[in-house]
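As you look at this complex, bear in mind that one protein chain is not there, while each of the others sits in place.
Entry: subunit A
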């Protein structure tokens, strides 16, 4: 039998008992639909992340933090006290902060062109000129490059400037972001004994929150953050050791030296991360969630595959004589097997095409509704919850065909094995 005839026969056979085929197809549709949605969700969020981080010109920076709980896994109980370890070194390490020595070490590493540091800045409140006082904390000053700006831009790192999030417009009585630029934000910093010092900063930008969590709080300039930190440190007895939350090391030719610098940092008990690493970590979480959700969809598909087995077994049973006749008239086992496998694959094709189509429609429509400007998730800049990943769609299609084919092998083998004499036995 020619393949075109096999295909045509398989198609007309599947369409013969329409209701039964339709019900089997529906089960596949449900699995394909769910898989399309879950993979689309992962693709959408990952595409958003790529888009949000993609435009930054900070590719030559490695962000450095202390290695947290270094060796925690191998360790039982608290580490032993080491009198040799100096107070200064310790000051940064145990508190999860970088010490001045750490920063110096980073500076002296090969390929490091410069280091910016992030100090911890504690706020009591913020205030508009002549307005109310509001509770607030600063975003990292070094995150200025990661933010999305609705108006203005990043603060000049050496001036007393800051940005405010988009939803703060109302406390300035402004309707559109441009109107806030140039306003003054009064920042109240407490010292060690709770006395307040007010520092004035000019608003130079309005941020939109991104999925990376940047832009939901005011971003200070580096100078402003340091000023506030200086106030915070004021009033301590003696000298409070310098400490930093994070350092941003600018690397010469990052692409080539990334691994060398990271290894050198690790040797010093420090942990270096590029923006790309952070995206990768974020996407790894998204991917993990996607896989878990897809796991449920796969279970649905598994159930559907038993539907195919069942349908085709019934079909083989009903068509015993037809199979017997075809074999008696010289159809080989292999062709009979192919005919029935093809029926299974056709059911898979129908189910996956319908399911993927519906999944894409549902995904894009829901995404449109949720992330519209006035939708429930409209507040996130550039958020899309659903994306088209042609590779994933192709993969789903192929996966379903394979599952359908495998489900078809049992009935197909049974059909191929039928003895023509038994099948044609007169009754």
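To be clear about the criterion, a contact is a pair of C-beta atoms (placed from the backbone, for glycine too) under 8 Å apart; a residue touches a chain by one contact, two chains touch by 3 or more; residues count from 1.
As a working rule, contacts and distances are computed from a predicted model.
Enquirer: Pick, from "ABC-type Fe3+/spermidine/putrescine transport system ATPase subunit", "ABC transporter ATP-binding protein", "Anti-sigma factor" or "Putative oxidase", the protein name that UniProt gives for the chain of this complex that is not shown.
Expert: The record names the chain that does not appear here as "ABC transporter ATP-binding protein".
Enquirer: Identify the residue among A:11, A:26, A:401 or A:424 that touches the chain left out of the display.
Expert: Answer from the full complex: A:424 touches the omitted chain.
Enquirer: Out of A:230, A:325, A:370 or A:388, which is the one that touches the chain we can't see?
Expert: The single option touching the absent chain is A:325.
Enquirer: Which residue numbers on subunit A touch the omitted chain?
Expert: Subunit A touches the chain not shown through residues 1-2, 5, 12, 16, 321-322, 324-335, 420-421, 424, 426.
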